[in-house]
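The complex appears here without one of its protein chains, the remainder shown in place.
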C-alpha cells in the first residue's frame, strides 16, 4: 500500500506511574515511538496528584515539544503522566481537539488519552447536554471525559464502570485520575493496549515498541473490558465487562498499523507478517526472478514470500523519505508523478525480470496502478502482485480513516477486474483462511469488518 | 552506518534549459530527488536570458518552496533554471550561504550551483580582494562566481577556462550564464554530474535519480574537466583540462552517498552495492542464521551478502522515520538511547540467532557499539559485523563532512581492536581489492583518499 | 503615568445581533477599537443559532485574524457574534484562557466574553466540581459558563438569574446563547457595558468608541444588574438584581482606562478628563511657563489645566511609538534608559522653563522620578507635577492588574515625601472632592476602592 493512499490509524496512547522518574521524558520517548499511529498533534500531561499540567500542540512530537516546555513538564514531585499522539478520525483537526483532554480541579485533575472511535457519541452527548454538561471540543473523547467527571466522586471504579456501560465502539484509554494512572479497554478489545514495567513502575502503551524505546519490559496486554488502576498501592485490575465473543482486536494492527517490532497478544508483528508472506507464496506461487516489496509496508511479507518461494528477495523501489509538494492540479499524470517522486525504481533490478511485487493491501487501486506502470517502464517483463491480506471491502467505524465503500476498489470489482485495471500480470490476495493460519487464530477473535462487513460493535450513528 | 554519525555530503545541483517547460517545477522535483545530498538549504533560480530571479531558504526543499514563491518563479518566458540543495562543508550555515549564488546585471544574470569543496579558496580570495573584488558570503563557491564575473565579457568559455586554471579541488557546477545553461566538472571528476534529456531539452543533475523524477533520460556523465554550454544553438562541449590520471570520482558515492536508483559512470549504484555485499560474503563468510542490514544504508549490501552466502535476508531493525529530540545531557547512556529511538530491534527475529549485521562503513564506532548492545539485549547469540568498504582512516577535503582523524576509529585502532570495542563476535571490512572487483575498476579511477590518505588534488589550506 | 508601569485593564467585550451583516468584520472592528483594553489575546465567535464557530489566538487583534480565518468566520447565515480582547488578571496567559469561552452543543452553542474579575470564583468552582462539572481553563470566566450551561435548558433568563445570584465581583458579559445575544452587567455596574444600534441591529460593547468604529449609534449604558436578551423578537430587558447602592462604575475608567472618545453614563471621557485638569489648576495653581503632558495619558487633563490656568499648552516629550527591548539587567540606570527610549524631551521646549507636568496617576513613582530627571537634564528650571486623580493607595480586586500595596508609593508615603522622592519642585494630587466635581457626581456612585480601600463588593478569596 502506498503512503499517499494509506489507511490512517488514529492514535497512540501512553501512561506511566512512578516516583523519582523523569516522567515527561519517558512520556516523550513513549509517544515518539508511537508516532506512526498519528502525526497531527501530540500532548503530554503530568500530575503530582494535586496539580496537573499539560502541553499539547499540532504537528509531530518533535515539533510540539522543545526544551522550554519539557522543562516546565519536568517537575520532580510528579508521579503520573499520560501522553497521546493523534490522527483525527472523529472531530476536526484543530488544536482544540488535541489530547490528552484535561479536566482541572481545585484539587487534582484528570487527563485522558484515547485511541479508538465511539459509535454512539452523538446520543451520549445529547443526554449529557440535557443534564447541563457541555463540550468544548469536537472530539468523541470528550464524552468519556464528561462521564468520568460526572462520577468522579465515586472514584475511578465507579466512573469507569459508567463509561463501559454507556459507551459503545472502540476505546483504549490511558488516563490520569487525580493521583492514579488508569487503563481501560473496550469489551471487545478492538484497539491494542499493553502493560509494561520499568523497574518498579507500571507503564501503559498502545504498542510494546514504546516499552522498548524506554527500556521497559512488556508484561501482558490489557484484557478486553479490563480496568487497570495504578497508584501508591500498586496495580489493581478488574474486568468491567465481559467480552462479547463476537469480535476482537483489529486485524489491521497485524497487517499494517502496528510497528513490526511490537508484540500484540503474544504475537510478533514482524513474524506474523513474514508468515502472511509465506502463506501468500503457498496460495499464489508463480515462476519469477525476484521478490520485491512496496517499501516499507510490504517488506516483512516480501521477506516471507521470498523465503517460502526460494526466489531472491531484492529491493527494487527506493523510497524518498522526504515529503514533496506537487503544485499541480489533480489528474492521472499528477498521480503518477507523486508516486514516482515517492518511489523510484532501480532499472538494473527490474530490466527483463519477472517480478513478484508484495504489498499489504489495496485500497483504491490507483497508486498501485501507477507503480506498476513505473516498474514496467523500468523494464520489468512481468509483474505479479501479491497482497498479504484479503480484499478490503468495507469502511472502518472503529478508528481507522477509510474511504467510502464507493472508493474501495475491491468492494466494486472482482480480483480479475482489479488485476486488469492495475495492469498486473497476475494478482493474488491472501485468503481469510490463509490469514488465520498465519495468525494461528480464528476469525471471531478479531475485528475483520473491513474484509467481511461484519460490524459486531455497531456502526457510527446507529442509535442517533 | 547510523544516521546520527553519518558522513554528510554537501550538495546536489540541478540545471535545465528549454522552452515551454514548467522550469521551476522541474527544478523543484529535481532537487527534491537530490534531497539526500543536503538538507540545510535549498534554492532555485530561473531566467529568461535577461531577467534572473531566485528564491532560496533554509531547510528542506518542501519547507523552502510554497505556492506563492513557486508561482513567482513560474514565468512562461523563462528558458533556463538551476537549483541547489545544500549541506554546508565550507562556510557557515546561514541563509547568506544558500545557493544558487546570484550575480545580477542590468542585462542578464548569473546563478551558480556548486557541489564540492575547493582546496585553494583562501589564496584565490586574497588575489581577488587585491583586485578590488569583495565577498558577501562565507562560501568557497563565491570564488568561482567572482572569477566568472570578472571574465564574463569574454563569454562562458573564457570565463570557465579561468575557473579551471585558478581553482583546485572538487567542483561540479550547474550555472545560468545570461541566456545559457553551463555545466562544469573538475578535471578529476571528483563529484558526479550527469547529462540528461527531457524531450528536446537538456538537463544537468548530480545524480541520475533526478532525471527519473522528472521523466528525463540519462544520456551520459559529464566528463572530468568538461565544459558543457547549452543555449538556443543546442549543446556545445569542450574539455577545458585533461584528467590528471591520479584520481577520479569519489568512491563513497558508490558506497553510501548516491541514491541506489542512480547510475553513475554506467554503473547502477544498487547493483554495485549488492556486488560489494557479495564480495564481502566471499571474503568474510561465517556460519549464521540470518543476514540483516543496518537500515537503510546497509540494505543493498546485505541483500548481496544473503544471495552469495545463501543465508536468509531478514529485516531485524525497525527504523523510526521521525526525528526525536532527546533533552538529555551527553554521555554513553544517551548515545544508546538515541540509537534505540532510531533503530528498534525485533526480538523474535534475533532471539538465539547468529546474526550477520551489514553496514556500509564505520566512522567513529560509537553507534555500532550501541547497536550491537541493543541487538544482544534482544537475544542474539552471535553478531558478525560486515562492512562493505575498507577501514575509513582519513578525513575528506573534497566535499564530505568528516570528523578529525583522531575521531576516526580505524585510523587509530586495528580491526581486531575495533571488533572488541564494538562488542562484535567478528568483524570484516571489504578489502580495497574486493571493492575494486565489485566496481570492476582500478583504484586510480577513483578518489580513495578516505581509505588511503592519498590526496591527489591537494588539501584545504595547502597554498594559503 | 508611564506605559511600563501602567495599570492594566483586563478586557474589552463586543456583541452584535443582526441579519445580512458582515458580523465577523464588525466584531473585528469592534474589538480593534477596544484593543487598548487588552493586548494578550483576541477572539471572535459567530453563530447561525445552530452552529457556532470561533477563532481565538494570542496577541493583538491584527495578529490573530487574517484573511483565511476571517473568511471562515464570515458565513452569510450567521445572526449573532461576540468578540473579546484580553489582558489577563485572573488565570494564566495561555491560549487556553483566551475568550470567548465556547460551549458546543449538538444544536446551538454558547460563547462567552467577560470583562471583570470575580471575587468568589474558588468557592463557586468547588461547588460545581462536587456536582460533577469540571474546568478546562484557569479563568474565573469558566465559572459563569458552567453555571449558564447547567441551567441552559431553562433559557437565558433562568440561567443568568443563577449567575447573578451565585457570582460576586465585577462582570460585564456579552454572550451568544444559542440564537440569542445576551448582555449582563453586575449589580454594581463596576465594568462598563454599552448598548448601541447599527441600523436595525443591536450592538453591545465595553465602550462606545466601538460603536463609532463600526458606524453604530450609542443608545444607552446597560444598567447595573440588567439582563439584555436580543433575538428575532427584538430586545428584551430585565433587572435581575438591584444595585447595592454602595458602589458603582470603576472611577479609573474615567481617569485613565477608557478611550477619550468614549462616552460612559452620558459623560464624555475626554471632557471629564479636561475638567479634572481644570479642577487641578484651581486646586494647585502655580506660576509657570508651560503646561506639558506625560503623553498620551496626561494630555486631556493637561489641556484642561492649560485652559484654566492660562499657561500655554506645549508638547515637550516625544513618545516613541515602537516597542524596544533593552537586553540589560535591571537597575536604576536601566529604568532611566527605558524611560528615555520611550519618552524623549525636546530641549528647546524645556530650557530654562518652569514646567507644569501633568499625568493621570502615580503608581510606583519610579518612572515619574526618571522622567523628572530627564526633563531636568534637558534644562528645565522647575518641574511642578500635577496628578489628575487622588493618591492611589489600594490594589484593585475588580479587574485591574495592580501592584501589591507595598509597591504603591502613595500607600506608604506622604505627598511631601513622594514629591521629594521623585525630585519635583511641587506635587499636587486632585482631591476626591475635586474629582467628584469634575465628574459632577458623588463617591457612592463609583467604585473608588483604589483611592479609599472601600471594597464594597468584597475581596478575592473572601469566602474561600
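A, B and C label the chains in the order they appear, each numbered from 1.
Just so it is clear, a contact is a pair of C-beta atoms (placed from the backbone, for glycine too) under 8 Å apart; a residue touches a chain by one contact, two chains touch by 3 or more.
Every value quoted in this text rests on a predicted model; they were computed, and no experiment measured them.
S.K.: Counting the whole assembly, list the visible chains that the omitted chain makes contact with.
M.R.: B, C
S.K.: Which listed residue (C:162, C:344, C:373 or C:415) would be found touching the missing chain in the intact complex?
M.R.: Result: among the candidates, C:344 touches the missing chain.
S.K.: In the full complex, which residues of chain C touch the absent chain?
M.R.: On the chain C side, contact with the omitted chain comes from 25, 28-29, 32-33, 35-36, 60-62, 65-67, 70, 209, 212-213, 215, 259-261, 263, 268, 270-271, 274, 299-300, 303, 306-307, 312-315, 318, 320-325, 327-328, 337, 340-341, 344-349.
S.K.: What residue numbers in chain B mark contact with the hidden partner chain?
M.R.: Where chain B meets the chain not shown: residues 95, 101-106, 110, 122, 125-126, 129-130, 132-138, 145, 149-153.
The criterion applied here is as follows: only the chains that are shown with their structure count from here on.
S.K.: Expressed in steps between touching chains, what is the minimal separation of chain B and chain C?
M.R.: Minimum number of steps from chain B to chain C: 2.
S.K.: Round to the nearest whole Å and give the separation of the Cα centres of chain B and chain C.
M.R.: Measuring from centre to centre gives 61 Å for this pair.
S.K.: In whole angstrom, what separates the CA-based centres of chain A and chain B?
M.R.: 36
S.K.: Just the number, please: Cα centre separation of chain A and chain C in whole Å.
M.R.: Averaging C-alpha atoms per chain gives centres 50 Å apart.
S.K.: Counting only residues that touch at least two other chains, what does the list for chain C look like?
M.R.: If we look for residues of chain C contacting two or more partner chains, we find none.
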